[in-house]
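Missing here: one protein chain of the complex. Every other protein chain is in place.
After this line comes chain A, so read on.
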Amino acid sequence: MNRHHPWLSWPQISSEPMQVACHFCDTLQTAPRLRDGDGAYCCSCGERLFRNRPRSLAHATGYSLAALFFMGISHAFPFLIMTSGNVTTRLTLVQSASELAQQNNPLLAAAVVFFTIIAPLILVGGLLYVAAPLRYGISLPGAIVAARWFQKMEPWSMLEVFLLGLVVSLLKLGKLADLEFGTGLWSLIGLVLCSAAAIGGIDRLELWDRLEISRLPPAEIPEPAPPPRA
């Protein structure tokens, strides 16, 4: 459904045209306000400057909440159960790291823990902490720090790479033992999909505009500006 949006759904700190510098070529330009789903591109190098994603905060809240649930499930249940002879191994994320630590590889274990547990948690948890109250114009204490952190964690959250690694090791092991997929695997897939949807669907312009507004005293909140010329 393509709704007509005469103006933005969130207030602005100033009614003047927004100045944007392209992150790739540093061209200074005045950026237009966009309708739902449109994108703005740099007038010099053609890189995308930003996109207006409809209802981005609601999407981010929903998907990151779902991702947190999936995260809990995938830590509680093994994602792979392997039987060979009379030995049964149940694999969870924490266990794969602790096994590495026990074999005198604490650095490698720390890397696995960081990439598959800590970074996704900061990413998803931070997003939920910032986005959920911001829908109602509230920013919780530390929301700016949290927003900075989850943006930094984006490249380091490697659950989808871990899933590819799982596929490769299954193909390596396939003939050696009986393998059974556990609940954890499906929730892990759900976690990857939901966190990708949450991060991909967020409108950074809206997020930061709203964060900026929410820190102002109520009297200073500007009125929404008049609609742009068509």
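Criterion: a residue touches a chain if its C-beta (ideal position, glycine included) is under 8 Å from a C-beta of that chain, and two chains touch if they have at least 3 such contacts; residues count from 1.
Here is the rule we use: contacts and distances are computed from a predicted model.
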Identity of the absent chain, which is to be given by its UniProt protein name, from "ABC-2 type transport system permease protein", "Threonine dehydrogenase-like Zn-dependent dehydrogenase", "Paraquat-inducible membrane protein A" or "Insulinase family protein": "Paraquat-inducible membrane protein A"
Candidate in contact with the missing chain, chosen from A:72, A:165 or A:200: A:165
Contacts of chain A with the absent chain, listed as residue ranges: 19-21, 23-29, 38-39, 41-47, 50, 80, 82, 84-85, 87, 89, 91, 95-97, 99-100, 103, 105, 107-108, 111-112, 115-116, 144, 147-148, 151-152, 155-156, 158, 161-162, 164-166, 168-169, 171-173, 176-177, 204-205, 208, 211-212
